[in-house]
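Here you go, one structure.
A protein chain is absent from this complex, but the other protein chains hold their places.
The first chain written gets the first letter, and so on, giving A, B and C; residue counts start at 1 in each chain.
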């Protein structure tokens, strides 16, 4: 590690690499994240209906995703935007898990919801807007579930590791760091995808790194090409938005892939990296063991 | 209002100006914020001890501050940094109010603490890191106390008004917007003080606007000069860090003023704007009516 | 000076302060810039016609400006935008000087034009886009005229002093530094006015500091209020755009003041700082001694 980086990141001992520390592999059912294969999480921005979610879950599972994303609690900036279906959305996610064997990642917005979300989710997502919400970080640090921690819009990598350390300090080291684009002066894309963050985080931290090409650019046509970039620079996986009918999506329609676009992207990625596979036993055991 | 601004801010009807809307005056005891006089909030970054806080409260009250700031819950990025004294800190703040008549502004970090903080504070502060923590915004929207809402490090003014609208939508319109510097490529100061935000917010929003010159620059010698700038561009007040011995401060020592520096700044500011005064009756009634 | 700043700026010995260095006062005719009074430079973005310039020159001189701005060579980003009148524009500027006694500041875009511009201009302006054009900096370093050096859109203060040092190293220490707003993620104003740059530059550098509130915000209604901020934080002067009919301006109409707005701003500023005055002898001698 460069001296510059060693100095920047030295205050976060639980999440940075030391000479004797192995990389942390995060296990979700029998999916191993950080173990070499590229793990794909896919699904709609928001859970809008049972039909929308189940259809999407089947499509992304068939194309090779192993984890289903979908927001039940939505962190919209305006109080008048769609806020998500709440607990009803969580139940739909659980149903999709039973029917497809996909694991579930979903965002938690409030300390008060941590227990409820942890009851349904396999992975707790902390969104960009909450990366510095220390109370929430500490809550998920005690929740007993792996955490997908998204980088804040203007967080340095040091800020991101500090947030991870807040979770780890409460006893939870099952953390995945997620690069999802930062805010800059640029106007051609929604955010600026900081691709170099991936190899830097892989070098300084022991945690798996996930890329989110959907939020990184905000433009459907760019998602597959940025996914490819994320895969070849060493990310351990990605999270991507897919919707049966993006034009009608209640949120993030412009950056959501159609089913066939997702499938084409998965075939493309398989040329560059080994893809994590969903084992049949996994589906069976998860379907049986939960809910 | 320019057409450009009208378009940017139209989605936040409760907090933006309309042709028939008066400016919102926020009342805290008999202090009126947004009514023409420049209101000064001052005190240490963190409540460190009873002695430190009382000494500071007396000094800032004597020099003309009418509201005392002091953090009991501290949003530090590292889990190993000083986290504040918690409820003990709130009690010390209440004691300072009894002894000096100053109103209290203090930060709330967690939804779970909103009731406890509201019991002691006159003004609830939402810090930069939590400006997009919607669950917390909604909680303070229901807490029955005025709110000091700090702009996020990389929040546009639209983002700031969206956050204010989240509070207002829960029934609380007693909101003060606070410009405290944004994150840019600059390295000479801790943040970049976006001074133009003050007149823009005064034109598009009906809420009072407060400046925080301490966080805006992070350098003691610049605080008085930036305070002056804030005063002449139309801010309704400022919040500033003062400490009896900045070198020993547990947080933000580099940007905290000494007592005599604070007093000199207050004399300087009085040349430029009318300063809000603390009335004796206020002190008496507040001292009698609370705790 | 803080240790942090001393370190950042130590490589530029000609333009930074040393214990024994006095502030540099730049003399333009009998106008002294950096000597305590606030010097106002005003005029249109571009010289469009003799009539437009002379009318503006008279109006700004009457209201208290002592230097006339006006672009003869325009650095437009598109090759199809108005490029300025060139040498014809310089001659119109010279005529305005003869008629009003105002000194002239105008931009030079090309090394090849340095001699021609120096023949007509009292102050050579280096625009933001050319702040790192070292060949041009070196040329104006040898031209024998004072230089107004505008900060680049994303230049740190260190970058700005480095550019000044390039000019100074060629023998020209008559340099004024100009803060004109930086590029950030903000969308409410054209640029972000980095007001703290003024006191920082005044502390670390020996050169006068000028503010440009017109480019800093790009919105007419904000110009006077930002000018006031610049004046109270210690700037030695300002440069501001004024146009007889901004709606018809060939460039920067949205940020140009009308004559009466300029006059009102000058009266307002006089309440805050001592304004530099144009002496009659100055007019006479300049009118006689040039062209």
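The definition used in the following text is that a residue touches a chain if its C-beta (ideal position, glycine included) is under 8 Å from a C-beta of that chain, and two chains touch if they have at least 3 such contacts.
As the structure is a prediction and not an experimental result, all values here were calculated from the model.
Although it is left out of the displayed model, the omitted chain contacts the following shown chains in the full complex: A, B, C. Considering the full assembly, C:165 is the residue among C:48, C:122, C:165 or C:252 that touches the omitted chain.
Checked against the full complex, the one of C:16, C:56, C:100 or C:130 touching the unshown chain is C:130. For the chain left out of this panel, the touching residue among C:109, C:227 or C:240 is C:109. Taking the complete complex into account, residues 2, 5, 8, 154, 156-158, 182, 184-189, 192-197, 199-200, 203, 216-217, 219, 221-222, 225-226, 228-229, 232-234, 272 of subunit A touch the chain not shown. Within subunit B, the residues in touch with the undisplayed chain are 154, 183-185.
The omitted chain makes contact with subunit C at the following residues, 11-12, 75-80, 109-113, 129-130, 132-136, 153-154, 159, 162-163, 165-166, 169, 183.
In the analysis below, only the chains that are shown with their structure count from here on.
One simple way to say how far apart two chains are is to compare their mean CA positions; for subunit B and subunit C this gives 36 Å. Centroids of subunit A and subunit C (each the mean of its C-alpha atoms) stand 50 Å apart. Shared contact sites, meaning residues of subunit C that touch two or more other chains, fall at 154, 184-185.
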